[in-house]
Each structure stands twice: as C-alpha cells, then as structure tokens.
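This is the structure I want to talk about, given as structure tokens.
Removed: one protein chain of the complex. Kept in place: all other protein chains.
As written, the chains take the letters A and B, and residue 1 is the first residue of each chain.
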Amino acid sequence: MKPPPFRYVRPDSLEEALALLATHGDEAKVLAGGCSLVPMLNMRLARPEVLVDVNRVGGLAEVRADNGDVTTGAMLRQSAFERSPQLRGALPLTAACAPYIGHFVTRNRGTVGGSLAHADARGELPLVLLTLGGSVLAESRRGRRSIAAEDLFLYHFTSALEPDELLTDVRWPAAAPGWGYGFAEMAQRHGDYALAMAACALRRRDGVVAEVRLGLGAVADRPLLAGEAAGVLVGQSLDGAAGDEAVREAASLAAAAAQPFEDLHASVAYRRQLVSLLSEQVIRQGWLDADDRAGEGGP
Amino acid sequence: MSDHREIAVTVNGRRYREAASDRMLLSDFLRQRLGLTGTHVGCEHGVCGSCTVHLEGAAVRSCLLLAAQADGTELRTVEGLASGDRLHPLQEAFREHFALQCGFCTPGILMAALDFLAHNPTPTRREIAEMLSGHLCRCTGYAPIIDAIAAVAGTGTTPEVTS
Partner (left out) sequence: MSGASASGGWIGATPHRVEDETLLRGRGRFIDDLSPVPGAMHLALVRSPFAHARIRGIDTSAAAASPGTLAVLTGADLAATGRPLGAVIRGATEHHAVAVDVARYAGEPVAVVVARDRYLAEDAAELVDVDYEPLEALVDPLAAAEAGRVVSDRSFRYGDPEAAFAAAHALVRGRFPFGRWIAAPVECFGVIADWDHAADSLTVWANFQGPFTLHTVAAGALGLPAARLRLVTPPDSGGSFGVKAGVFGYIVLAGLTSKICGVPVRWIEDRVEHLAASGSATHRVTDVEAAFAADGELLALRYDVIEDVGAYLRAPEPATLYRMHGSLTGAYAVHNVAVRNRVVHTNRCPTGLNRGFGGPQLYLALERIMERGAARLGLDPVEVARRNLVPPEAFPYRTPTGGLYDSGDYAACLDDAIEAVDYEGLRRRQAERRAGGDDRLRLGIGLACVVEPSISNMGYISLAETAEERARGWPKSGNAEGATLAMNPLGGVTVRLSTVPQGQGHRTVAAQVAADVLGLSPADVEVQSEMDTHVNAWTVSSGNYSSRFAGIGAAAVAEAAAQLARKLRRIAGDVLECAPADVELVDGQARVVGQPDRGVSLRRLAGAAHWNPESLPAGLEPGLAVTAFVSAPNLDPPNDADEVASSAAHGFVVDVAVVEVDIATGEVRILDYVTVHDAGTLLHPRLVDGQILGSFAHGLGPALLEQTVHDDDGNLLTGSFMDYLCATSTEVADLRILHRCTPSPFTPLGAKGLGEGNTMSAPAALANAVCDALGLDGPDLPLTAPRVWEALAGAGGREGS
C-alpha cells in the first residue's frame, strides 16, 4: 500500500496553483486534506502524474461574513465547524453535521473544499451545502465562476469542476431569524459513511412552515433535494395531529424520492426506511429549532 | 525512488534533514528515515489511527500525509511525550489503568487524546468514546483506555504537552 510515482508540487500562491492546473489539467490532482485522496493513492486506485498540494496557498482558509452569507475558504479544516463559536452560531446546520464527518483526527486535516470537490455521495458537507442552497467559487486561469450546490454534484465522486479549476471558497447562507435546522444520519459505527442521512432547513412564520428545504444523502449517486416532500409542509403547522400527518406524508415522499442502491451493508428497502425515519426526525428538529429561535426575539 | 528531495523537519524539538521521494508517506519517513519507530503503521488508509502524530500541534494521520508535505513543519511523536525519566501524565494514566496490552495502537491513541483534551479539557465518557472511535484497538475492549483518558481529563496536567 504505497503510492505510485508522481510529481509533488507545492505552490505558495493561488496564481501558481492555477498555472499548474492549467498546464497539467487531467494529469493533475489537487491535494487538500488528503483524507480521501491519499488512501486512494496508497491503494493505487488514483494515479495522478502531478499532485498539486494547495495546503500552503495563502488566503484559502479565511472566514468572511457578508450579506447574510458566510464564506469559508476551501482549505478551512472540518474541525473549525465544531470549534469556532462564530461558525457554530452562523452555520448551525454545518456545525450539526461536523461531528459525523470521519473522526476527530481526520477532521483536523480534512478540508471543507476537499470534501465538496470530492463529491462523495455519502458526504455530510455536500448534503448540508445543498440543503442550505449554498454555492462554491471555482477559479482557473480562464476566470472565476460561482457554482450552485445544485449544479456542483454530478454523481458519486464527480463534481462540475473542470480539471483546471480550483475550488477556492464556499458560500454558506447563514442562519437567519425564523429559520430552524435539523441533521440526522444512521451509520453502522460512529464515524462511518452513513447508510442514509437527512438535513432540513425550515423557516417558520405565523405558526406555519413558510419555507423548507429537505436534503437527503447517501441514498443516490449525489445528495438530493426532496422538493415534493418539502412542498407538502409549506403552509402547515407541524404541531398536533394534522402536523403529524404532514410530516409523515413528507417523510414518505422523501423515501420515494430517494434512489438508493444495494451494497454489502444494506438493501434498497432498508435505506428507504431510513430516509423516511430520518426525514421525519430532521423536519421535527427544524420545526422545533425554528420555534426556539423565534422565541429569542427575532424580527 | 526518483525525485529525491531534502525534507527539513523539527520533531520533538530536534531538527532533521533527510531525503525522501515525492511519494514517500510521512509515516515511512518518520520510521525509516528518522528512526522514530514509535509511530506505527496499521492500515495505511486512515482508519486504524496507529500512525497519529502532531503536525503543527494538531493530531493527524501520518499515513495520509506525504513526507514532502511536512517539509519545514514542526512535528511531535510519541517519543516526545515523556520528559526524561518522567512519563507524561497521560502515559502514566495508561499504565495505571492497564489501558494497553500489545501497545501497538497506543502511540496513536496517546497523540490523538492529547490534542482532544487540549480542545475539550473536561469531556464526558461518551465524548471520549467518540474521539476514540477513530482508533482501532483489538486487545483492550477500549474501556480501560477511556478510563485512562477520563482520569487525566480536567486535572490540568495535559496542557504542557500541547504547548
């Protein structure tokens, strides 16, 4: 389990990094936290000619807040979402998923951008970014573009990034008054890839759901938004028997929207069952969380 | 191996400069080039945790890093925990609680636990277990390891290590 030969380059600046990617294109791989790439190298499942280590590119791990968004640099380590009070406050859904990303030690090294660019259909961060309706910035020598989360994840392990593009920033819509969040996943062991997961962002106004996004992870070749399921919740109070009914209906629509696969660990039917349970759970979390926040004296 | 480059690192306060190929893993560099064999290799895909060391103060898997990535950095390995005759309090707690048997996974767990305690000085047993779930130990059944970490948590004896 030793990596195949490659050339290692470590640019110090973004310009240099982009020039390398422009030159080597498909032959290059960007090395961020290495939590997914290096195992693949060690098993010789990945064979880049050039490895572009962006860990020392300046300015890629900064956090900025503006216009209701929080922008995090791609090289921000995953552990920051657990540790930074600022991020925990502004991005509660991201913070909620953080403890489920791998393990304590891998979160020290794993990066937010690496996780998104890797586009693992079982990744927590892709699911949360999609659920929040965030986006990423991709830069190349050809220019800079924003890619919405909906357009970023094409299929398992494949993102919309071009070979010469570097994911530089992640734009997360920040928590706002009236919004509540829920995240839940089921894995066989703590820290494993989930068998299924769900995330919810829900805005509550005048005692009913004003707006809601329900995301599903690990149950298709990319994270999904369960739009139809979310639709049945809008305009509903989720309290009482009618609310229970709406949540159950949404959960069952979510289960139907999932496109899970069977593998060594679990069947399609089981994963659908989980989608239903987890959806129910995160919708309720979102509803209650929104209520709590409203109680804090939002506008 | 081609593409040899000089790697300069400070490990446990001592400076080293040794050659490595571009693809050499940091775990192999520490063990084979620097002779620091306390860092163990158990899976080379980032799961077992045996190879955990500190890179610029943070616990990381050295099998998931290239030696070249560590160039110019400061590292700490299990060999750097004790001071002279005195074991580090966490090492002492491991001995006191019979928290090791074969001892192969132990260095990685010590390094992870120290970083963990630096961020969470008074963890619950559940939090310790969640941190520890990133490490495989096939001997102890884990409970004595949790006991040892819990015993030093909150005693104020850990910060010296991460300083």
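We adopt the following convention: a residue touches a chain if its C-beta (ideal position, glycine included) is under 8 Å from a C-beta of that chain, and two chains touch if they have at least 3 such contacts.
Quick caveat, the model's predicted, so the values are computed rather than measured.
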item	value
Chains still shown that are in contact with the chain withheld from the display	A, B
Full-complex contact with the absent chain, from A:150, A:192, A:211 or A:249	A:192
Absent-chain contact - pick from B:9, B:24 or B:117	B:24
Touch with the omitted chain, as defined above, among B:36, B:59, B:75 or B:114	B:36
Those residues of chain A which, in the complete complex, touch the missing chain	1-5, 43-44, 186, 188-193, 195, 264-267, 269-270, 273-274, 276-277
Residue numbers in chain B that touch the chain omitted from display	1-2, 21, 23-24, 31, 36-45, 47-48, 50, 77-79, 81-82, 87, 91, 94-96, 98, 100-107, 110, 128-130, 132-146
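Going forward, only the chains that are shown with their structure count from here on.
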item	value
Rounded Å distance, chain A centre to chain B centre (Cα mean)	29
Touch list for chain B against partner chain A, complex	1-3, 21-23, 25, 28, 44-46, 49, 52, 58-61, 63-66, 68-69, 71, 112, 115-116, 119, 129-131, 133-134
Contacting residues of chain A [partner chain B, same complex]	1-8, 10, 31, 34-35, 38-39, 41-43, 51, 53, 55, 77, 83, 99, 102-106, 108-109, 189-191
